[in-house]
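Take a look at the structure below.
A single protein chain has been omitted from the complex, and every remaining protein chain is retained in its original position.
And now, chain A:
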Amino acid sequence: MVSLLHEIDTEHEDMVHHAALDFYGLLLATCSSDGSVKIFHSRKNNKALAELKGHQGPVWRVAWAHPKFGSILASCSYDRKVIIWKSTTPRDWTKLYEYSNHDSSVNSVDFAPPEYGLVLACASSDGSISILSCNTEYGSWDAKKIPNAHTIGVNAISWCPAQAPDPAFDQRATSRNTAVKRIVSGGCDNFVRIWREDNDRWVEEQRFEAHSDWVRDVAWSPSIGLPRSQIATASQDRHVIIWSSNADLTQWTSTVLHTFDDAVWTVSWSTTGNILAVSGGDNNVSLWKENIEGQWIRINYESGTAIQAKQPSHHPQIQPHPAHSSDSEHSSNLSNSNLSNSQLST
C-alpha cells in the first residue's frame, strides 16, 4: 500500500530535523542542524536544487504555504528567527520576510488554512506564540503575539482547518468569512491549549491536561466536512492522545492512541484525516487508523491491514469489541533504519 518513491540523500552536514513536501508533492524541503534549508526535486534523486542559508543555528522545522500564494516556505530555528522564503523558480529563492521578535528558539511554524490568507503561526521556547499575517497586496507583515502561552516554552502549533459552512438551509447566511480562527498549541507545561481569535485578540478557549510530560507535537486533523474535529498530541511521556469533538468544539474526549517505547516527537494527519503517522525517539515510524468501531489500529504499510490492535487497557468503555489483530507476522515498523528498497518498492 505504501511504496517507496525515492530516497534522497540530503547531504546535510548535520542532523535533519524536518522534511516536508509541498502541495503537489514535487518539491521537498529539508532542514537541518547545520543551519541550512535545502530544496530537492522529489522525483529525481539529484543534488539539492537550492540551499537556503540565513539561519545561524539548527533549523527545526519548515512549512509550505498554499500554492495560491506562490511558492512560499517558512523555516524556524534555534537562532530565534523565522524566515519566510519565496521562489520564482525552484532554484531561485529569496528571503521574503524575517521575523526575529522571539527571545528564544522558535520550535515550530505552521501556515494557516489558505482561506485566512497568508498567515503563519510560530511557537517559541520563550513561551509565546506569534501570528504573522501578510497583506499580500502590499507585501507587509503584521505580527500578533500571544505572550505566556505556555510556561517555559511552546513546542508545537497547528491550525484548525477553516470551518465548513453549517449544513443549514440558507447557505448564504453562514458566510465563510466569519469563520473563527483557531490554533492548538502544546508546550513544556504539559498542557495542550486551543486558542481562538476573538476581535483581534487570541483567547484561550480550551485547555487539555492529560500528558505528564512536555507536549512535543500537536496536529489538528484536516476536515473533509464531517461534523467532527480531531487533534493528535504527542508527548515526551510516550503517549499519543487523540482528542475528538463534535462540530461545536466544546466537548472534547480523549483517547490514548498508544504508549510508545520512547518519547513521541511527530504526529501528522493525512489529508482525509483518517490516518495518523507517528514518529518518535526510537526512530520508528508507524501509521495508525481509526476503524469503524472507533478503535485506533496500527496498519501494515504493505497491505494496509491492521497489524496491532490498540492497547486494550485504555478506555475499556470506548471499545466494547475485543481488539482483533491480524497479520501479526507482517508486523514490521516503517523504520528507516532497517528499511531496504526491495522491501518496499513495488
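A few remarks follow.
Keep this in mind: a contact is a pair of C-beta atoms (placed from the backbone, for glycine too) under 8 Å apart; a residue touches a chain by one contact, two chains touch by 3 or more; residues count from 1.
Throughout what follows, contacts and distances are computed from a predicted model.
Not every chain of the complex appears here, and the one that does not is recorded in UniProt as "GATOR complex protein WDR59", selected from "Rab GDP dissociation inhibitor", "Trafficking protein particle complex subunit", "Replication factor C subunit 3" or "GATOR complex protein WDR59".
One of A:R238, A:H258 or A:R298 touches the chain omitted from the figure, and that residue is A:R238.
By the touch criterion stated above, the residues of chain A touching the omitted chain are 1-25, 28, 30, 32-34, 40, 42, 56-58, 60, 78-80, 100, 103-105, 107, 125-126, 151-153, 155, 164-169, 171-172, 175-177, 188-189, 213-214, 216, 222-226, 236, 238, 262-263, 265-266, 268-275, 277-285, 287, 289, 292, 299, 301, 304, 334-337, 339-340, 344.
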